[in-house]
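Below is one structure, written out as C-alpha coordinates, with a few remarks after it.
Of the protein chains in this complex, one is absent; all others appear in place.
Which chain is which? They are A and B, in the order written, and residues in each are numbered from 1.
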Amino acid sequence: MHDVTPFVANIVAKSGVGIGTVHVHVIGSTGAVGTIEYEPGLQQDLPEILDKLMPPSPEYGHEEAWHDGNAHSHLQATTLGPSVSVPISNGELVLGTWQQIFFLECDVRPRSRTLVVTVMGDE
Amino acid sequence: MHDVTPFVANIVAKSGVGIGTVHVHVIGSTGAVGTIEYEPGLQQDLPEILDKLMPPSPEYGHEEAWHDGNAHSHLQATTLGPSVSVPISNGELVLGTWQQIFFLECDVRPRSRTLVVTVMGDE
Partner (left out) sequence: MHDVTPFVANIVAKSGVGIGTVHVHVIGSTGAVGTIEYEPGLQQDLPEILDKLMPPSPEYGHEEAWHDGNAHSHLQATTLGPSVSVPISNGELVLGTWQQIFFLECDVRPRSRTLVVTVMGDE
(Lines give C-alpha, C1' and ligand atoms only; values in the text may rest on other atoms or scores of the structure.)
Protein backbone atom coordinates (compact mmCIF):
# COMPACT_ATOMS: atom_id res chain seq x y z
CA MET A 1 0.00 0.00 0.00
CA HIS A 2 1.20 3.50 -0.79
CA ASP A 3 0.30 6.91 0.57
CA VAL A 4 -0.09 9.05 -2.54
CA THR A 5 -1.43 12.11 -0.71
CA PRO A 6 1.77 14.19 -1.06
CA PHE A 7 1.93 13.57 -4.80
CA VAL A 8 -1.73 14.51 -5.27
CA ALA A 9 -1.39 17.58 -3.03
CA ASN A 10 1.57 18.73 -5.07
CA ILE A 11 -0.34 18.40 -8.35
CA VAL A 12 -3.27 20.31 -6.86
CA ALA A 13 -0.96 23.08 -5.64
CA LYS A 14 0.63 23.45 -9.08
CA SER A 15 -2.73 23.42 -10.88
CA GLY A 16 -3.83 26.82 -9.65
CA VAL A 17 -7.27 25.44 -8.79
CA GLY A 18 -8.55 26.96 -5.57
CA ILE A 19 -11.93 25.28 -5.26
CA GLY A 20 -13.14 22.08 -6.87
CA THR A 21 -12.25 18.39 -6.78
CA VAL A 22 -9.32 16.15 -7.64
CA HIS A 23 -9.92 12.69 -9.10
CA VAL A 24 -7.25 10.01 -8.58
CA HIS A 25 -7.58 6.94 -10.80
CA VAL A 26 -5.45 3.86 -11.31
CA ILE A 27 -5.03 2.35 -14.76
CA GLY A 28 -5.40 -1.43 -14.44
CA SER A 29 -7.92 -3.86 -13.01
CA THR A 30 -6.14 -5.13 -9.89
CA GLY A 31 -5.29 -1.75 -8.36
CA ALA A 32 -7.47 0.21 -5.94
CA VAL A 33 -7.56 3.83 -4.78
CA GLY A 34 -9.36 5.20 -1.72
CA THR A 35 -8.87 6.90 1.62
CA ILE A 36 -7.64 5.45 4.90
CA GLU A 37 -5.81 6.43 8.06
CA TYR A 38 -2.37 5.63 6.70
CA GLU A 39 -0.59 3.95 9.60
CA PRO A 40 1.29 0.63 9.82
CA GLY A 41 -1.53 -1.26 11.53
CA LEU A 42 -4.19 -0.56 8.90
CA GLN A 43 -1.65 -0.98 6.09
CA GLN A 44 -1.52 -4.61 7.25
CA ASP A 45 -5.19 -4.97 8.23
CA LEU A 46 -6.77 -3.92 4.94
CA PRO A 47 -5.01 -6.46 2.68
CA GLU A 48 -5.54 -9.13 5.34
CA ILE A 49 -9.29 -8.60 5.65
CA LEU A 50 -9.61 -8.46 1.86
CA ASP A 51 -7.80 -11.80 1.60
CA LYS A 52 -10.08 -13.22 4.26
CA LEU A 53 -13.28 -12.06 2.54
CA MET A 54 -12.15 -12.71 -1.04
CA PRO A 55 -9.43 -15.35 -0.65
CA PRO A 56 -7.07 -16.74 -3.25
CA SER A 57 -8.54 -19.93 -4.73
CA PRO A 58 -8.14 -22.00 -7.91
CA GLU A 59 -11.91 -22.36 -8.13
CA TYR A 60 -12.84 -18.94 -9.49
CA GLY A 61 -14.12 -18.78 -13.07
CA HIS A 62 -11.30 -16.37 -13.87
CA GLU A 63 -8.74 -19.03 -12.94
CA GLU A 64 -10.21 -21.64 -15.24
CA ALA A 65 -9.46 -19.39 -18.18
CA TRP A 66 -6.30 -17.59 -17.10
CA HIS A 67 -4.56 -19.65 -14.40
CA ASP A 68 -2.70 -16.58 -13.18
CA GLY A 69 -3.78 -16.97 -9.55
CA ASN A 70 -5.19 -13.45 -9.20
CA ALA A 71 -8.96 -13.77 -9.54
CA HIS A 72 -9.31 -12.64 -5.93
CA SER A 73 -7.11 -9.61 -6.72
CA HIS A 74 -9.59 -8.52 -9.38
CA LEU A 75 -12.55 -9.00 -7.03
CA GLN A 76 -10.85 -7.06 -4.23
CA ALA A 77 -9.91 -4.20 -6.54
CA THR A 78 -13.39 -3.98 -8.05
CA THR A 79 -14.94 -3.89 -4.57
CA LEU A 80 -12.66 -1.09 -3.36
CA GLY A 81 -12.88 0.75 -6.67
CA PRO A 82 -10.26 2.24 -9.00
CA SER A 83 -10.58 5.86 -7.99
CA VAL A 84 -11.52 8.48 -5.44
CA SER A 85 -12.41 12.15 -5.66
CA VAL A 86 -11.42 14.58 -2.92
CA PRO A 87 -12.60 18.18 -2.52
CA ILE A 88 -10.23 21.12 -2.95
CA SER A 89 -10.66 24.29 -0.92
CA ASN A 90 -8.27 27.24 -0.77
CA GLY A 91 -6.04 25.31 -3.16
CA GLU A 92 -5.60 22.41 -0.74
CA LEU A 93 -6.99 18.90 -0.36
CA VAL A 94 -9.88 18.69 2.10
CA LEU A 95 -8.99 15.63 4.17
CA GLY A 96 -9.04 14.81 7.87
CA THR A 97 -5.83 14.74 9.86
CA TRP A 98 -5.96 10.94 9.86
CA GLN A 99 -7.31 10.57 6.33
CA GLN A 100 -4.92 9.91 3.46
CA ILE A 101 -5.27 8.84 -0.18
CA PHE A 102 -3.91 5.34 -0.70
CA PHE A 103 -3.07 3.20 -3.68
CA LEU A 104 -3.24 -0.55 -3.09
CA GLU A 105 -2.08 -3.13 -5.62
CA CYS A 106 -4.15 -6.27 -5.00
CA ASP A 107 -2.28 -8.43 -7.51
CA VAL A 108 -0.16 -11.39 -6.37
CA ARG A 109 2.98 -10.06 -8.02
CA PRO A 110 4.56 -6.60 -8.14
CA ARG A 111 3.13 -4.31 -10.80
CA SER A 112 4.19 -0.96 -12.16
CA ARG A 113 1.09 1.23 -12.19
CA THR A 114 0.12 4.66 -13.46
CA LEU A 115 -2.18 6.94 -11.49
CA VAL A 116 -4.06 9.61 -13.43
CA VAL A 117 -4.80 12.75 -11.42
CA THR A 118 -7.42 15.15 -12.77
CA VAL A 119 -7.93 18.53 -11.10
CA MET A 120 -11.19 20.35 -11.87
CA GLY A 121 -12.58 23.60 -10.54
CA ASP A 122 -12.09 27.35 -10.38
CA GLU A 123 -9.28 29.63 -9.25
CA MET B 1 -23.37 -7.88 -15.84
CA HIS B 2 -22.91 -5.57 -18.80
CA ASP B 3 -19.86 -3.96 -20.37
CA VAL B 4 -20.93 -0.35 -20.90
CA THR B 5 -17.49 0.89 -21.98
CA PRO B 6 -18.38 1.24 -25.69
CA PHE B 7 -21.49 3.31 -24.89
CA VAL B 8 -19.55 5.59 -22.54
CA ALA B 9 -16.66 5.92 -24.98
CA ASN B 10 -19.09 6.92 -27.70
CA ILE B 11 -20.67 9.63 -25.54
CA VAL B 12 -17.23 10.95 -24.64
CA ALA B 13 -16.20 11.05 -28.30
CA LYS B 14 -19.33 12.99 -29.26
CA SER B 15 -18.99 15.44 -26.36
CA GLY B 16 -15.96 17.22 -27.75
CA VAL B 17 -14.26 17.04 -24.34
CA GLY B 18 -10.56 16.35 -24.74
CA ILE B 19 -9.44 16.34 -21.13
CA GLY B 20 -11.51 15.81 -17.99
CA THR B 21 -13.61 13.05 -16.47
CA VAL B 22 -16.74 11.08 -17.27
CA HIS B 23 -19.12 10.05 -14.49
CA VAL B 24 -21.32 6.98 -15.02
CA HIS B 25 -24.21 6.61 -12.59
CA VAL B 26 -27.09 4.16 -12.32
CA ILE B 27 -30.52 5.35 -11.22
CA GLY B 28 -31.87 2.85 -8.69
CA SER B 29 -30.71 1.28 -5.46
CA THR B 30 -29.91 -2.29 -6.52
CA GLY B 31 -27.63 -1.46 -9.45
CA ALA B 32 -23.87 -0.99 -9.29
CA VAL B 33 -21.29 0.59 -11.58
CA GLY B 34 -17.52 0.11 -11.45
CA THR B 35 -14.52 -1.22 -13.34
CA ILE B 36 -13.43 -4.81 -13.89
CA GLU B 37 -11.58 -6.98 -16.36
CA TYR B 38 -14.66 -7.86 -18.37
CA GLU B 39 -14.20 -11.55 -19.18
CA PRO B 40 -16.54 -14.55 -18.65
CA GLY B 41 -14.78 -15.84 -15.54
CA LEU B 42 -15.04 -12.64 -13.52
CA GLN B 43 -18.56 -11.99 -14.84
CA GLN B 44 -19.47 -15.13 -12.92
CA ASP B 45 -17.08 -14.65 -9.97
CA LEU B 46 -18.20 -11.18 -8.91
CA PRO B 47 -21.93 -11.95 -8.40
CA GLU B 48 -20.96 -15.25 -6.76
CA ILE B 49 -18.62 -13.71 -4.19
CA LEU B 50 -21.16 -10.97 -3.47
CA ASP B 51 -23.83 -13.62 -2.83
CA LYS B 52 -21.41 -15.46 -0.57
CA LEU B 53 -20.52 -12.36 1.48
CA MET B 54 -24.01 -10.82 1.50
CA PRO B 55 -26.31 -13.80 0.93
CA PRO B 56 -30.05 -13.83 0.33
CA SER B 57 -31.89 -14.32 3.61
CA PRO B 58 -35.38 -13.69 5.00
CA GLU B 59 -33.81 -12.36 8.21
CA TYR B 60 -32.75 -8.91 7.07
CA GLY B 61 -34.66 -5.94 8.48
CA HIS B 62 -35.50 -4.92 4.91
CA GLU B 63 -37.36 -8.21 4.41
CA GLU B 64 -39.52 -7.80 7.47
CA ALA B 65 -40.99 -4.67 5.95
CA TRP B 66 -40.93 -5.41 2.23
CA HIS B 67 -40.80 -9.19 1.72
CA ASP B 68 -39.39 -8.74 -1.76
CA GLY B 69 -36.39 -10.99 -1.21
CA ASN B 70 -33.78 -8.46 -2.31
CA ALA B 71 -32.30 -7.01 0.89
CA HIS B 72 -28.96 -8.56 -0.05
CA SER B 73 -29.23 -6.92 -3.49
CA HIS B 74 -29.40 -3.50 -1.83
CA LEU B 75 -26.44 -4.29 0.42
CA GLN B 76 -24.34 -5.54 -2.47
CA ALA B 77 -25.15 -2.52 -4.62
CA THR B 78 -24.41 -0.06 -1.82
CA THR B 79 -21.07 -1.75 -1.16
CA LEU B 80 -19.99 -1.61 -4.82
CA GLY B 81 -21.43 1.87 -5.30
CA PRO B 82 -23.76 3.40 -7.90
CA SER B 83 -21.16 5.19 -9.99
CA VAL B 84 -17.61 5.50 -11.21
CA SER B 85 -15.62 8.35 -12.72
CA VAL B 86 -12.97 7.71 -15.36
CA PRO B 87 -10.42 10.20 -16.68
CA ILE B 88 -10.52 11.48 -20.25
CA SER B 89 -7.35 12.32 -22.14
CA ASN B 90 -7.08 13.22 -25.83
CA GLY B 91 -10.83 12.75 -26.05
CA GLU B 92 -10.63 9.11 -24.99
CA LEU B 93 -11.31 7.11 -21.82
CA VAL B 94 -8.17 6.42 -19.79
CA LEU B 95 -8.52 2.73 -18.92
CA GLY B 96 -6.19 -0.24 -18.91
CA THR B 97 -6.37 -2.83 -21.67
CA TRP B 98 -8.08 -5.22 -19.26
CA GLN B 99 -10.15 -2.59 -17.46
CA GLN B 100 -13.75 -2.01 -18.53
CA ILE B 101 -16.73 -0.12 -17.07
CA PHE B 102 -19.42 -2.55 -15.94
CA PHE B 103 -23.01 -2.23 -14.86
CA LEU B 104 -24.24 -4.97 -12.53
CA GLU B 105 -27.87 -5.36 -11.52
CA CYS B 106 -27.87 -7.03 -8.09
CA ASP B 107 -31.65 -7.44 -7.89
CA VAL B 108 -33.27 -10.89 -7.91
CA ARG B 109 -35.40 -10.14 -10.93
CA PRO B 110 -34.66 -8.42 -14.24
CA ARG B 111 -34.80 -4.63 -14.13
CA SER B 112 -34.76 -1.97 -16.80
CA ARG B 113 -32.22 0.62 -15.69
CA THR B 114 -31.06 4.03 -16.84
CA LEU B 115 -27.41 5.04 -16.70
CA VAL B 116 -26.63 8.76 -16.58
CA VAL B 117 -23.35 9.72 -18.20
CA THR B 118 -21.90 13.16 -17.41
CA VAL B 119 -18.84 14.40 -19.29
CA MET B 120 -16.93 17.30 -17.75
CA GLY B 121 -13.73 19.03 -18.82
CA ASP B 122 -12.12 21.16 -21.48
CA GLU B 123 -11.64 20.81 -25.24
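Convention: a residue touches a chain if its C-beta (ideal position, glycine included) is under 8 Å from a C-beta of that chain, and two chains touch if they have at least 3 such contacts.
Nothing here was measured: the structure is a model prediction, and the numbers come from that model.
Where subunit A meets the omitted chain, the residues involved are 19-21, 34-37, 39-46, 48-49, 53, 79-81, 84-87, 89, 94-96, 98-99, 120-121. If you put the missing chain back, the residues of subunit B touching it would be 23, 25, 27-29, 53-54, 60-66, 71, 74-75, 78-79, 81-83, 85, 116, 118, 120.
Criterion: only the chains that are shown with their structure count from here on.
Rotating subunit A by 120 degrees superposes its CA atoms on those of subunit B, with the angle stated to the nearest 5.
Note on chain placement: the centre of subunit A and the centre of subunit B lie 18 Å apart, centres being C-alpha means.
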